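Every protein chain except one is present and positioned as in the full complex.
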């Protein structure tokens, strides 16, 4: 357990203490669940009101805000300060470096000295793993794959042969990186598999959710840009290129050869066709459908099936709701004009 | 192989035999595939008609129904009686208690005496497993997790550290319980991960399908209520609370902090936004989309994108189908009134 004094936390987040700076804090919680050892944050006026009733030991608040009877730290962004302090107070469970005796590691694999390899993991020939990376139980690193430094691969992740992961990449349980893309040519009464021999590159600071799948390129490369975060059960097809610092929520699927620019935000269960281009900073609402070949322009917000600009779609849905009324009015007109 | 006499089955399901009570039965099948050793059921008039042509050794029928030339057992609910009898006739394959020598079990794990741990499983520090539970091949139980009694974890399931499972929980292959939720704060040009350090609780008698993912709470708890059944490839996000005795069909996704009441029924591929409230006994049709923050009232049936009350949605779809005709009629009116 890590214990910090309130004034130590304040120093970490460059905030100003109001109340008892010597108080000890050893956890992080929501306002509702917090106890006297917990740090919380209150952002927005409703949260500040709720903060008054919290049992928290210390509350991060916006500058200029006080919560009578509570020890607070005032900062520019309470939520961001909470993220930073919580990372210190509640660190990831430590894993001792070393290779578990049940793991199977090829003699030709090159593992940095402080790598941790969990039980039942399999590391094939010519794999490279950088310093401080944690390869969880049952993870399989296919031959020639490369995992950078300070990565965390949770249990049961499969990295196909030749896949490349940058530094600080986090991959959750059961995700699959580098499986064959879905490409066939129909001839002579059957589907003939097109070669799926391209690369897959996951850049630095990417996080990928549980049971998500990312296919390798067919002849080219599937690429997930630096800092992009992908939720659980997403599917990224062959030759897709995703930019930097995107967020893609759960169950979204992106079909082959689609390009997604930097800072794109996609809701959950979005279906993106092949050869689509989603330009930078576009926002795609949850459950939208973007047909094959479509271009979503820079910075636009779209929604629906098929996706249209959000305002247009809302107007359309309004009209749609009034369709029964429209039909009645037309009938009345027809009756009048007979 | 388990062999039961027809009158033994009748006693088990409190039914009345018509025909040969001494007949021996050793299997369970559909009316179409059944042979002379099989038990079947016929519910509804069409099934009863088909029953006459079945080669089944014994047929469970509604009270008052006879199937000439067949041995039958009359019961109030043939399907339910079939479930009970089949559980006896075709039990789950027995697994001998014991820890397979290839499994890796921490010395600090507390396993009840009759637990079965399959090959290549990994049980980390301070895990607790209750009596009669079966931990399948390659399952990973993270440190501090708790599995109740009489649970079945199929191959390759991952339970993240600290997750709690009640009694008689069944989790199918590849499912992941307790992975990090998808929460980030954008600042200084990148996404900063919000702490995902909450709990996940799977209550008694829950069944979870293959490759389904259930995230832990961020600061709070993700909870799946007693008796709820979740199909394959579903995604349950952080801080979601699902009530008791719900059924959620395949590929449905439920976003963060959504609350689902008791006895809710959801079809497949439903997309539920965050902070939604679906009240008890509501029914959500397959492929529906429920936007962020929406409330679905107690007992209502909804469908569509976005979801509306079923009757309203059907009416709307009817109007939609007649839209081309509506346009023609308006054009005619315009031409007349020129």
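In this document, chain identifiers A and B correspond to the written order of the chains, with residue numbering beginning at 1 in each.
Criterion: contacts are C-beta pairs under 8 Å (C-beta built on N, C-alpha and C of every residue); 3 or more make two chains touch, one makes a residue touch a chain.
Because the structure is a prediction, the values reported are computed rather than measured.
When the whole complex is considered, the residue among B:15, B:37, B:57 or B:156 that touches the unshown chain is B:156.
Within the whole complex, the absent chain has one touching residue among A:4, A:28, A:42 or A:251, and that is A:251. Residue A:138 is the one among A:15, A:37 or A:138 that touches the chain not shown.
In the full complex, the hidden chain is touched by subunit B at residues 28-30, 32-33, 77, 79-80, 82-83, 86-87, 90, 93, 100, 102, 118-120, 136-138, 154-156, 172-174, 205, 207, 209-211, 227, 229, 231-233, 245, 247, 249-251, 268-269, 286-287, 304-305, 317, 320-321, 323-324, 326-327, 330, 333-334, 337. Contact between subunit A and the absent chain runs through residues 102, 104, 120, 122, 124, 138, 140, 142-143, 156, 158, 160-161, 174, 176, 179-180, 182, 184-187, 189-195, 197, 211, 213, 215, 219-220, 233, 235, 237, 251, 253, 255, 269, 271, 273, 289, 291-292, 305-306, 315-316, 319-320, 322-323, 326, 329-330, 333, 336-337.
Simple rule for what comes next: only the chains that are shown with their structure count from here on.
Our note on geometry: subunit A versus subunit B, Cα centroid distance of 27 Å, whole angstroms.
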